[in-house]
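What follows is a single structure, written as structure tokens, with notes after it.
A single protein chain has been removed from this complex, and every other one stays in its place.
Right, chain A next:
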């Protein structure tokens, strides 16, 4: 009998699921052990986290408020990844989107819906503007977008700090409270979650049921094949990157106008970077963004609960980092199959 390992070009879904469950279990065990080390009873802490997250109104609201921007930044990263573009700049686009919509919110003299729509457009425009430079640099000069988008995040952070201490300064290091609000659905949960879900569903539909979605798949599959049937990959690259930026910008707008109501330096809270995690968890499917965003939102919400227990919330950073690392390993391992070959038995 011979045994050997072979790599499959597509990882079977069952393998992926198994490996991921294994990864989640490892992470859970690590968390429990850490908590134990701090002197908490692991089971009672787990029970507390679960009951607060899913059993109380505050917990559920927190999760839903986190899901909204995560869905959008996740969609932004996933969409770019369809053409093998890594949009590391969702964070910066998020910040610029929130800045532009704050500015509109503060200076808008109309009331009600029109102002919200204008703020939304401004948010999208901010995100688009922030990805425009990396896009043009990639198309015309072949500059790798991984670096340029990442660098622009830091610039965006400093622009926000400048604005909230300068032109848009309100109270201590934040802008004044903006007068417009998104309509609320349930408690603090605003209409933004519906917008985010709508965007995800639209993207899922467009990418499978339109001619444009097919062409996008061709461009992502092979540049040469796209050229062969007369598609210009750069054209799609341009559109995709701008939409990706716009989605992150929209997330920033919803965060400002819906949740925080003012601009402050830490507003993005890593939601842009977590978009990358969400999109990787979703494994190239727009609809899977929803469970992955829920998972990350749950982890983020947990950090708040842990803070109330005087536990350092750095644990969530460690968890998300560890999660990404282990998921990446698990997804690769899921490609491998262990094969046994039995020698042909001679007929007797």
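Criterion: contacts are C-beta pairs under 8 Å (C-beta built on N, C-alpha and C of every residue); 3 or more make two chains touch, one makes a residue touch a chain; residues count from 1.
Quick note on the criterion: contacts and distances are computed from a predicted model.
**Q** Under which of the names "1,2-phenylacetyl-CoA epoxidase subunit B", "Electron transfer flavoprotein subunit alpha/FixB family protein", "ATPase component NupO (NupO) (PUBMED:21926227)" or "Peptide ABC transporter ATP-binding protein" is the non-displayed chain listed in UniProt?
**A** Looking only at the record, the undisplayed chain corresponds to "ATPase component NupO (NupO) (PUBMED:21926227)".
**Q** Out of A:31, A:163 or A:218, which residue would touch the omitted chain in the full complex?
**A** A:218
**Q** In the complete complex, the non-displayed chain touches which residues of chain A?
**A** 9-10, 208-215, 217-218, 221-222, 224-225, 227-230
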